[in-house]
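Handing you a structure now.
A single protein chain has been omitted from the complex, and every remaining protein chain is retained in its original position.
And then chain A:
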Amino acid sequence: MALKLPYRSFRAVSCSVSVFSSGFSSPYLSIAVQRRRLSDRDSPHDDSILPETERPRWSYTPPAAKAPFSLHLDSKRPEFSVNEDPAILDRFYIRIFGKDGDKLLSDEIKWLAVTHKSFDQGRRGFNDRLAFLGKRIVQLQASLALAQDAGSFARRVPEDPFGRIPFTHPALDGLANLSRNTKNFLTGRSKLSSLARDYKLHNVIRWSPRKPDNLALSGIDVVLAHTLYAIVGAVALEQGGKVANRTLLARNYRGDIPMSAVEKFPSLLSEAEEESSAVPPCFSHEGINYLYIRHSNLYLLALTKRNTNATEILLFLHKIVEVFTEYFKELEEESIRDNFVVIYELLDEMMDFGYPQTTESKILQEYITQESHKLEVQARPPIAVTNAVSWRSEGIRYRKNEVFLDVVESLNLLVSANGNVLRSEILGAIKMKCYLSGMPELRLGLNDKVMFETTGRATRGKAVEMEDVKFHQCVRLSRFENDRTISFIPPDGEFELMSYRLNTQVKPLIWVECLIDSYSGSRIEYILKAKAQFKRRSTANNVEILVPVPEDADSPRFRTSVGAVHYAPEKSAIIWKIKQFGGGKEFLMRAELGLPSVKGDDERGGGMTGGFGGSMGGAGQTAKGKRPINVKFEIPYFTTSGIQVRYLKIIEPKLQYPSLPWVRYITQSGDIAVRLPDVQ
């Protein structure tokens, strides 16, 4: 077989699987996780390898890499012979990894990992990159071990001459050891090389010592440590995927899906990803259906054998994220591991036999708590769980009864390069913070056009026609359908009462125009004009305009009349920030960036830059397309649609308290994208 041209790919796929085989069906909830896969072969030496013969690469020097004669015409250096026998190498790997250790790595990598760069002038590949990776891994593990168990490395505290006893606590044990020194001591060269000698690594390394007669002076310790790192790196590369790809937590609701199906998920997913760029959030494999969502570096996965209601299950997965986030602040691997008991309880309470039950986190928190229950007061299910009003408990009391209403509108816009608004959409939401006693009955009045029409009321001022309205489950939908009254018993605390959508054509509140000039491919200039197209009374705060630039641009220079501009190479963009942008104002910004000598236009730039960092930055993503300009801002006391809260009536029949509603309006930028024009 001819040698594969080495390729490199770096992917951080981490996954956490929450598996329910569920729904109509057969739930099984598991939260799996976190895999870091550094994939595949990595021969450090990818420039010049051309397959020539059938011989394995490690065993010979490519003829093309050989000079016709040696420059060391009469080298006095004696020949240093190294191991060439695969059987000896295999025995070494068995020594270090145990049974079948020789099969852990592929043939080529086995040799590569023990080849120092001094060997054969590096013409047969060498282990520097593997070692680089391995070193990071060893140090990470050492640090982790230290952090978890600093105590076992503790030194004795000298006795206090005055007989004082220092404060001790198990958590403080060995705190003094949490320093770089301890870590370095643990992973130091001498320790590692002696470990390497234990495994008789020196018998198999391939290197060319400077002084073959004095290995210690030639730095064998360094080489041994280095090689050991390389072996660690090689294992991480070739086997890391399997080892790191674990299910964090799983709950099987119906017992009809084997755990092996869950474990298959990561490989199925990566297979599918290799085949096509579009892997849908549900797929079927061998009669089992996988539905998953991704939350930062976790996958939540549901498995089912039946024709489940997919929407319901996917939404339920999202709900789980929501509930867990409320419980643990952040949903991540750590918080799952630390709270598995509560998580199991929650999973059982939220879903039974594959059917979602209660997902209202406020209510769940009343009877599933992280504190253990004292024996005398046992938790009981709140009546609310099964009540018609399943979102509010009875007996809530506040000294001061207040309601805060936030009308938040976010604007989604898509603007073409020549300034046409392709799509505009206002997504509004009315958020409520409710601090009311008892079971209050609320009624909200808006300047809703449909309501004005149905009630035949003369419209004073502007009325708003809402395209689609979505309500929190507390709102009585049938009443809204009948006479457009929004009446409800609110949950306690913070929630989103309703959201609405308007398709009315809006002009961009902050208009951005961009001109791009490129000078003979070595320099690129952006001229940006931003104009606030709203009333002078209002002011936009925290305006941020993000302009994508070619990935390898450098030496930026900016000129602007207002705000600050900076270059963010990690996003390949320049960001123009303006704290306050008055209505009707107009500002200008010029940016000039240098381009590296290799020409690449903004789409296919970068390309074959090679090197270590360059290709890793891509992180498996396909090349970035034409990224749009992004605009962010916030305009207080202003709604784009002109929606207004006309009244909020609060009636609590039993308590009859006075209450104070507060209303606030704000417009935010949602997803505002202005397509970049072509480079002139």
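As a convention for this text, a residue touches a chain if its C-beta (ideal position, glycine included) is under 8 Å from a C-beta of that chain, and two chains touch if they have at least 3 such contacts; residues count from 1.
Note that contacts and distances are computed from a predicted model.
Q: I notice the complex is incomplete. Of the names "AP complex subunit beta", "DNA-directed RNA polymerase", "DNA replication protein psf2" or "Aspartate--tRNA ligase, cytoplasmic", which is the UniProt protein name for the chain that's not shown?
A: "AP complex subunit beta"
Q: Given the contact definition stated above, which residue among A:89, A:249 or A:411 touches the chain not shown here?
A: A:249
Q: One chain is left out of this view; which of A:114, A:131, A:269 or A:293 touches it in the full complex?
A: Final answer for the missing-chain contact: A:293.
Q: Of A:81, A:168, A:181 or A:277, which sits in contact with the chain we cannot see?
A: Result: among the candidates, A:277 touches the missing chain.
Q: For the chain left off this view, which of A:160, A:481 or A:570 is in contact with it?
A: Going through A:160, A:481 or A:570 one by one, A:481 is the residue touching the chain not shown.
Q: Which of A:431, A:501 or A:590 touches the chain that is not shown?
A: For the chain that is not drawn, the touching residue is A:501.
Q: List the residues of chain A that touch the chain left out of this view.
A: Residues touching the hidden chain, for chain A, are 24, 144-145, 148-149, 170-171, 246-249, 252-256, 259, 276-282, 284, 287, 289, 291-293, 304-312, 314-318, 337-338, 340-341, 344-345, 348, 352-353, 355-360, 367, 372-373, 375, 378-381, 385-388, 390, 414, 416, 422-423, 425, 427, 467-473, 475-478, 480-481, 496, 498-499, 501, 503, 603-604, 622-628, 671, 673, 675.
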